[in-house]
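Apart from one protein chain that is not included, each protein chain of the complex appears where it belongs.
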Amino acid sequence: MPTTRRLLATVAAGVLTVSLAACATSERGGGTQAGATGGTMVFGAAGAPKNFDPIFNDDGESFRPIRQMYDTLVTYKPGTTDLAPGLATEWSSSPDGKQWTFTIRQGVKFHDGTPLDAAAVCTNFDRWANTTSEAAQSNMIYYADVFEGFRNSGGIYQSCQANGDKATVSLSKYKGAFPAAFGLTSLSISSPAALQQYDADNVTQSGDSFSYPAYATDHPTGTGAFRFESYDRTANTITLVRNDEYWGEKAKLDKLVFKIIPDENARKQELTAGTIDGYDYPSPADYNALKQAGQQVLIRQPFNVLYMGINTKNNPALKDIRVRQALAYAIDRQALVQTKLPEGAEVATQFMPKTVAGYADDVQQYPYDPQKAKDLLAQAGASNLTLNFYYPTEVTRPYMPNPTDLFQLISENLKQVGITVNAVPRPWNGGFKDDVQTAGKQDLHLLGWTGDYNDAGNFIGTFFGREKPEFGPEDPAMYAQINAADAEPDPAKHAAAYEQANRDLMAKYLPAVPISSSPPAIVVSGAIQGLVPSPLTDERFNTVSKTQS
Amino acid sequence: MLRFIVRRLIQVVPTLLLLSVLLFAWLRSLPGGPAAALLGDKATPEKIAQLNTVLGLDQPIPVQYFRFLGRAVTGDFGNSLVTGEPVTTEIARALPATIELSIAALLLAVVLGIPLGYVAARYRGRPLDTTTVIATLVGVAVPVFFLGYLLKQFFAVDLGWFPPSGRQAVDIDATHVTGFAVLDGLLTREFDASWDALVHLVLPAVALATIPLAVIVRITRASVLDVMGSDFVRTANSKGLAPRTVRERHVLRNALLPVSTTIGLQTGLLLAGAVLTEKVFVWGGLGTLLAQAIERRDYPRLQAVVLLGALVYVIVNLLVDLSYAIIDPRVRVR
């Protein structure tokens, strides 16, 4: 480490242009020559990653560096949720949707120099499915969700056969999640040699938490456009360097540094001061100031939904659909979107964003109409309604940048139609999720969901595909309808079934009130080009370049 | 002397034990809990229940406590839920940052505070005195986090004189030896790293120094006034000693004793004040660890930071006491 800086400067200067050396030694933009390649980009991260093994992670802060170092079989066209070839150049499924055959890209090398082939892909699938340690299993959230368990607990994964450049994955049933779910960052492909060398499966329990093996903490080895260099836990920086062997578009930057800055205001000030080149999820309140300071606020396409959940189990009045409809009419969602949500946010008419197959244009609408809400409440004999409204504190999410303010506006709306609202704030990690999702203590609550991939089941299937403490219309017909839609392998029929499910959800069931979809943004300085914001927050930094000023 | 140290350290044990029991019981009775914090947004209630079983969190609290204690005795306080790292490693890494910041703040407070207090006392009742007294009182009344924000916005963002936050610039790539960034640069002869660390230190140290500065100014002023009115100074004056000699030889020297007491007292309090300052300046110290642990409900980390924080506080106090015994022979007699 002591001489890394100097060494790198020398090497870089020798191999590349002069601008690099200037960048490596000067503090801020001391270089003279303008160039589209090279340089270091420093990106402000909001939190520390859990570790770097894709399969053991499920949060955005861990995924951001992982996405630069790894690839998935199927990936997404930049800036969209559409599928594109990744490590697999082609894929196809059997008519029943149970067998998926991937043609593996030739000539790809892992960062440790070992080649990627069909056998390596199957090693990854087998590694996931054959995990037996409970400690490791409980960290594999996405895998367990998509494959419904492990080999020893009834998962749907059967086998993976490598045959030449083809890898065939066999499942015991079809799910609407496929093939999009093969693009989940958690299912990134690791080097089998590195997995073995660094003892990747050895997750152990330590006290109330887990210890992760060297593979996950210091030796992540994928095929991505950047290689792992170091994670300096004192300076809180993760340093990645360009992978010159990358199979796709090679990275323009020499170095990509993620600097962990947990404080929102500090990230903004560092960007303004020029000590970082960008950060994720700027607060909507700062868009204007950032733009005026010459920063680029890149708005993603919304791929999430915020809803006001209704739990009918505690207050019998809510079992009457007229009461739930009254709640929908009472909320001025247009005003809410306009005053509290960022540029590009939209009122949600149903529980999924427009871009998802299965979105229905002709669902029943609930425009703001307080009089109608009062009438409906009167008809249902529920004019004196008192509701416990749970909302989270100490949190911001892309779908709700400011939960407390959103709650405030909604509760004012509800008060105007004569509903008494008991405000119940709960810290996000300190009880909100428990109270709402496990115990179901609330009558109303604010929550939302960011989509993982383009599939209707990932939205309404997750919410209403089975009985959950969170909601509670307890209508078996609703569960059955959604699950039938999910099991339909024919894409056209799949979408049509989901469209119908959306219509029925909004007209017949109304288990919650969809509020809005809001686009999270990513902000970079004026010197950064080529960053394509992704609705799935799946930004790849290989296309990014930094103008030396 | 040695017996005194040992006795003091032994006294700490029951306090920490009691604290650990209370803390443990309290944390376990709270909603949320490790599983909810460990798993992200996508975790289902089933997944959380499974995790609780894996981690043994569904067992009776006393059982859990003794398991915790058994490990804690061997120095294992568990791993952070957020990073998966041993919390002791995290604390060992964060401690130098907090100490560095506290020392810088204290130095600033002492270097500015004593002369200011002395000058205020000399010109008692004059505008200079009144201004100093009121300024220190205002200093205490400004919420530290707000002051920190103002300093950052003005000196770092608008003027660009100082970096807005953090301990070191990204491109410095310094070697960590002791964890004290300024010292490390000197040790490894990476003087640019030392300078960079020093520059980062200025604003947080100023923010953290306001309260001890105010206290030191007030105590110095009061103490100087006290000594100036005392008999031996009057004797010295009437003996015809030069006023300057009296001031330097007698007044300042004697007035500094209570001031040094106050400085010791402030050292411990700085650790607590650092929580807010560290949050504002994203200073990777104990305060940041604590604030993050609270936000994420990272209970193993919270537990360890509070317990070890208390231990550190006690040890710092002990060290300060010992240094007094060395400085002032009278103390040793008592």
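As written, the chains take the letters A and B, and residue 1 is the first residue of each chain.
Note that in this section a residue touches a chain if its C-beta (ideal position, glycine included) is under 8 Å from a C-beta of that chain, and two chains touch if they have at least 3 such contacts.
Just so it is clear, contacts and distances are computed from a predicted model.
**Q** The complex lacks one chain in this depiction; which UniProt name from "Ubiquinone biosynthesis O-methyltransferase", "2-octaprenyl-6-methoxyphenol hydroxylase", "Metal-dependent phosphohydrolase" or "ABC transporter permease subunit" does that chain carry?
**A** Missing chain, per its UniProt entry: "ABC transporter permease subunit".
**Q** Relative to the complete complex, which of the depicted chains are touched by the chain excluded from display?
**A** A, B
**Q** Of A:T89, A:N152, A:Q338 or A:Q379, which sits in contact with the chain we cannot see?
**A** In the complete complex, the chain left out is touched by residue A:Q338.
**Q** Using the document's definition of touch, tell me which of A:A285, A:A477 or A:A507 contacts the absent chain.
**A** Here the residue in touch with the unshown chain is A:A285.
**Q** Of A:N130, A:S153, A:S172 or A:T393, which sits in contact with the chain we cannot see?
**A** Spelled out, the listed residue whose C-beta touches the missing chain is A:T393.
**Q** Spell out the interface residues on chain A facing the chain that's missing from view.
**A** Touch set of chain A with respect to the missing chain: 264-265, 268, 283-289, 335, 338-342, 391, 393-394, 401-402, 404-405, 407-409, 412, 423, 425-427, 430-431.
**Q** Can you name the residues of chain B that touch the chain not displayed here?
**A** Here the touching residues of chain B are 4, 8, 15, 18, 26-27, 29-31, 130, 133-134, 137-138, 140-146, 149, 153, 226, 229, 261, 264-265, 268-269, 271-273, 275-276, 279, 290-291, 294-295, 302, 306, 309-310, 313-314, 317, 320-321, 324-325, 331-332, 334.
Basically, only the chains that are shown with their structure count from here on.
**Q** Quick check on the complex: what are the chain A residues that touch chain B?
**A** 1-2, 4-5, 23-27, 40, 42, 47-51, 58-59, 134-135, 137-138, 141-142, 144-145, 205-212, 216-217, 232-237, 257, 259, 261-263, 265-266, 269-270, 272-273, 275-276, 394, 397, 426-427, 429-431, 433-435, 437-438, 450, 452, 468-469
**Q** Under the touch definition given earlier, write down the residues of chain B that touch chain A in their complex.
**A** 30-34, 36-45, 47-48, 50-51, 53-55, 57, 68, 71, 76-86, 90, 93, 149, 152-153, 156-157, 160, 163-176, 179, 188, 190, 196, 279-282, 284, 288, 292, 295-297, 299-300
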